[in-house]
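Got a structure here, written out as structure tokens. Questions coming.
Incomplete set of chains, arranged as in the complex.
For reference, chains read A, B, C and D in written order, and residue numbers begin at 1 within each chain.
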Amino acid sequence: MKAKSMSLYSSMRTGQSQKQGMAPGTVMYTGERKLEHVTITSHLFNREILEEKSIDVTALHRPDEGEKLWINVEGLHDTVLIETFGERFNLHPLTLEDIASIHQRPKLELYDSYVYVVLRMIYVKEGKLENEQLSLILGDNFVLSFQEIPGDVFEPIRKRLQNPQSRIRKLGADFLFYALIDVLVDAYFGVLEHFGDQLESLEEDIIEGNSKQIMMQLRRLRHELLVLRKGIWPVRDVINSMMRDAPSLLSKDVLLYLRDVHDHGVQATDGLESLRDLQASLHDFYLSQLSYRMNEVMKVLTIISTIFIPLSFLVGVYGMNFDHMPELHWLFSYPLLWLIMLSTAGGMLYYFWKKDWF
Amino acid sequence: MKAKSMSLYSSMRTGQSQKQGMAPGTVMYTGERKLEHVTITSHLFNREILEEKSIDVTALHRPDEGEKLWINVEGLHDTVLIETFGERFNLHPLTLEDIASIHQRPKLELYDSYVYVVLRMIYVKEGKLENEQLSLILGDNFVLSFQEIPGDVFEPIRKRLQNPQSRIRKLGADFLFYALIDVLVDAYFGVLEHFGDQLESLEEDIIEGNSKQIMMQLRRLRHELLVLRKGIWPVRDVINSMMRDAPSLLSKDVLLYLRDVHDHGVQATDGLESLRDLQASLHDFYLSQLSYRMNEVMKVLTIISTIFIPLSFLVGVYGMNFDHMPELHWLFSYPLLWLIMLSTAGGMLYYFWKKDWF
Amino acid sequence: MKAKSMSLYSSMRTGQSQKQGMAPGTVMYTGERKLEHVTITSHLFNREILEEKSIDVTALHRPDEGEKLWINVEGLHDTVLIETFGERFNLHPLTLEDIASIHQRPKLELYDSYVYVVLRMIYVKEGKLENEQLSLILGDNFVLSFQEIPGDVFEPIRKRLQNPQSRIRKLGADFLFYALIDVLVDAYFGVLEHFGDQLESLEEDIIEGNSKQIMMQLRRLRHELLVLRKGIWPVRDVINSMMRDAPSLLSKDVLLYLRDVHDHGVQATDGLESLRDLQASLHDFYLSQLSYRMNEVMKVLTIISTIFIPLSFLVGVYGMNFDHMPELHWLFSYPLLWLIMLSTAGGMLYYFWKKDWF
Amino acid sequence: MKAKSMSLYSSMRTGQSQKQGMAPGTVMYTGERKLEHVTITSHLFNREILEEKSIDVTALHRPDEGEKLWINVEGLHDTVLIETFGERFNLHPLTLEDIASIHQRPKLELYDSYVYVVLRMIYVKEGKLENEQLSLILGDNFVLSFQEIPGDVFEPIRKRLQNPQSRIRKLGADFLFYALIDVLVDAYFGVLEHFGDQLESLEEDIIEGNSKQIMMQLRRLRHELLVLRKGIWPVRDVINSMMRDAPSLLSKDVLLYLRDVHDHGVQATDGLESLRDLQASLHDFYLSQLSYRMNEVMKVLTIISTIFIPLSFLVGVYGMNFDHMPELHWLFSYPLLWLIMLSTAGGMLYYFWKKDWF
């Protein structure tokens, strides 16, 4: 439980505060996931060829005319490597800083020779939610992608690259750039389903009364949806401004496809808001269940007390030791008292039953 | 109950996540309602003629000069058929993809030779709510409509088509296009009444205290209204942008009529928001009823306890076995005690009655 | 109570759904208030003359040059009559449809030869709230007003018309048009006072604890304020767009006066929002009163129980039948026990009093 | 209490409804504060001279060239006087109407020869909140101010006027106009402190449990803050549009100073919103205190009952009259029972103490 609750507040620790006072453009990794080994994968391709290999930082160079290059980097703690990229591909120091600062808000930045996009790559892998920052850079004939840890949603793209007939092979680097954003946004729907499932199982727990830790889980879900929201909402704006400021790097055809991604972004946002509404309604439901059960308990107490308190009074009366209590000496007063008590209890039960108390 | 609650979360399963990584323009049916047979109905008409028939995919062709064509498709799982449409009527791959993806948000897309509109067709059929996606395509002299399942709100349009004097027969394909949207939006009012009725019967249940499952039903209604909202709200924007970007395909006269549909859309939205407010106020009402009843129960407990606890104490006093209790030996102490107890009880009842406790 | 609660949901029945599938421009009365007789009153006037009479539909004609005409119609179920108006005054079919559809949202529509305005006429008549749709049409020298039932807020206008020195007689039809809207908006303030009074009397009921049906009444008020809001809010937009799109039919002078009406509209809206806030705060107040009373009840129970339960235990002790209980045989143990019990009770009461429990 | 609660709703009585149907431009005082005597104070000044006197309506005239005039009127019920002003200073009938209608929303109106501003003058005088309407009119070389009752926040202005070196004496009428608005807005901060103090003392009452009428006072504060809000919020818009539509009557220098007033207006609005938040949080705090105390009371009941109910059962057992109860005849059973009962009670107390119940 401790661990759970800490994760709520750990999102407050963005590492941003460590950078206080550093000169701008200082490349510093603000995350905690330091990999042993940074992996760099290069895809060099055009209509005819496809060269896929794991490369070293020394092998970095821009593609030749007529070729397109996609370099994917997994692991961001090696700031020297990132600076080497900056040198080879002519990237602005602020871009390099942003790549390594892994708590960026999704945003688009236009530079003279390239477009820089930061997005959150959120996906479900083996039932676990992964959330990492993806930096995408689109140059005239290359795409660079930087992610924090191995594992991503780009597998289908890699498969489609194998197929020489696919549009990715035929069209320019901008189409690859679009395709990467497209699969990234599509992965959001899986995440939404993941949360939908969690809410559903939580609802079952509430209905069945397994109410241990429900409140904690509701809070955790609320917070996770908030974190998700900060990742998903800005995507629409990013794509919108990508289309509006239509950089010369994007072909008209790709712009049409981007409109489609934008629609998916809007749809994901809608779904997210529905989930937030479901969470809120589940919270209300839980509280009303709690007080419903409380009411049930109270009713039992009331019925038992209300029936027996008067009866106890009656038996108390005939436990008194007055010298002159004529009833004590009658022959049938004991069975008569039982009769009176049973009918009183019966009458009360009938009254409560009429009043729908149980 | 299980089934009900599942439907809340099933809206999270849009099928969108299955498409993750597919090449854009891939036509894939994301729904679950696979019909045995896709029905294609064709209306070929102008002022003089009206030819209505069920056709085969092979019979698809554009209308001749001076004729207008309306083709209505029921059933979307046959992706080959949709692609045939794309070929004959020259539709963009993204349009075809959107037709088969049945969880689209209502939207308008302008292409060079046609207008593509996605709307939700929501209506009440035999007391049951139907909610399906309708894709409408307006070309220069044809209208295509794609729906997921048989059954729709277009019957009146079909009747009006029979009448050679009707405006639909006289005016262009754009008027038919408008008329289809018009009946679709008008059907929303029936849906609102349907929900109004449900809220009303729920309120009666609350008043009469039939409070089993009330909370579940309130949640279900809240969620259904949210789903409705996602279908109804964007309609205004769709029609607005239709009018603003006034595509050359719409005549000036039809634009005037669209303003009318827009007003109806606004009115439906208003009605929907009222329903949401009514739902929220019913929720509050239910909770306050619950605690009101609880209070009633507690009052009874209090009154009974408060009266009998002191009396029981009194009778306990005279049940003690002290050797020296002079009262025990007085002649009238027993009836006197009864007198004291009855007047104490009476005084308390009077006090509670004055205090409005019952 | 049933009747009240039904009225909450009846506003969902706008009659709009009956019109589903009808051709646009079909004039159909969507209300329920069918008068026996439709009254048409005509005011023909200019600086010199004033001719006021009840006319027949056959007598309808446009005014001559230099004359101004105001025709007021009470009763909308006679669709033939409305169509006759359309013919004589050259109105668009959609305008006629809107006149008879009495659940329109307030709106302004500009046509080539006239301005069409729909507003809600809401006023208090003999302590009862009346809410009906008013359609106003301003032509170059005539004003048409259509209302659902007899009785309106136009009496002062009729009086001012009698006075040949009044601005209404001197200025054009547009000034009469403005004056009608002005009195209609001014009537809203009476309605706000009406609701203010209802909230005030409800508050008194809550304070005095006459809490029967309070929750129902709060809900009804909330809903009525919502209905009111839908009528009053759009007025500002209507007048705003009237001024902005400054149709040639409105003189510059009248525009200045419209600015004044606009201010009143804003003020009415402010007042309405205050009422809604008051309603919400009254709701909170009611709930807190409920739980405050509940607390009071619980405290009494606690005090009585807490005092007598230990005492009952004590008297129980000396009611035991052990052979060897020395206290039973002491001479003063009975009065001593009373002393102990009285001082225990007194001590407890003092403790509770110190703790501010009563 | 009655008086308090009435004041909540009395703000709904704006007197606006009495004006229903009156011709526009009718000057009618809508307030209730009719003074015996209207006071008119005139300041005629320039760099050299300052003539301050109480004048009569007959002495009203525009200032000569090179002189500036400030006329302050206290008391608005004398409509003839207001109309005289209108005549002498060439004011529009609608302006005169607005001066006398004392429930205007703050607003700016530009006329050809003057600027008309309505603001709320809200200030604390001897611990009491005063709230009246101030109408300001800026002509080319005169400023007119109309207030409802004697007493205002302009004393510092009058003092600065005495000083021939002050900017007010040196600069034009527009600077005086600015200075009046400036002190009026500055007075808002005193009002905010006044409410801050009230909230603070209310909080102390809640903590110390003096909870009589707390709820009523919270509601009254909420409502008063709402009334304040309606007066303070629009000030920013008024000054904004004053600067934007930069009327030729305002010099460039004064515009710079107005920017400063605008900042103060924003700051006052911020402070007001903080107060509203504090009020809401105090409301929550009060409710949670109520239920906290309730919990405390319930715990005492529970502890007492839980301890004594089992003990009472035990002593009841040995009060039974069975012939064959061996314990009754043992020598030490009575002291043994006491031992058992004391250790049971002790054990329970220890359990409750461990569970943090008291």
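In this text, a contact is a pair of C-beta atoms (placed from the backbone, for glycine too) under 8 Å apart; a residue touches a chain by one contact, two chains touch by 3 or more.
Keep in mind that this is a model prediction, so the values were computed, not measured.
Novice: Total copies in the full assembly, please; the file places 4 of them.
Specialist: Whole-complex copy count, per this file: 5.
Operating definition for what follows: only the chains that are shown with their structure count from here on.
Novice: Quickly list, by label, the chains bordering both subunit A and subunit D.
Specialist: Chains that touch both subunit A and subunit D, as defined above, do not exist here.
Novice: Can we say the copies subunit A and subunit B touch using the same residue numbers, with more than half in common, or are the two sides different?
Specialist: Mostly different residues form this interface, as fewer than half of the numbers used are common to both chains.
Novice: State, to the nearest whole Å, the distance from the C-alpha centre of subunit A to the C-alpha centre of subunit B.
Specialist: Roughly 27 Å separates the two chain centres.
Novice: Any chance you could list the residues of subunit C touching two or more other chains?
Specialist: In subunit C, residues 291, 298, 301, 305, 309, 312, 316, 319-321, 325 touch at least two other chains, as defined above.
Novice: With chains as vertices and touches as edges, which is it: line, ring, star, complete or other?
Specialist: line
Novice: Among all the chains shown, which pairs meet the touch rule set out at the top?
Specialist: Applying the touch rule to all chain pairs gives A-B, B-C, C-D.
Novice: Taking the complex as given, what residues does subunit D use to touch subunit C?
Specialist: Touching subunit C from subunit D are residues 1, 5-6, 8-9, 11-14, 16-17, 19-24, 92, 94, 97, 103-105, 107, 109, 209, 215, 219, 222-223, 226-227, 230, 283, 287, 290-291, 293-294, 297-298, 300-301, 304-305, 308-309, 311-312, 315-316, 318-321, 325, 327-334, 337.
Novice: In the complex formed with subunit B, which residues of subunit A make contact?
Specialist: My answer: residues 153, 155-157, 159-160, 166-167, 179, 182-183, 186-187, 189-190, 192-193, 195-197, 199-200, 203-204, 207, 256-257, 259-260, 263-264, 266-267, 270-271, 274-275, 277-278, 281, 284-285, 288-289, 291-292, 295, 298-299, 301-302, 305-306, 309-310, 312-313, 316-317, 319-325, 356-357.
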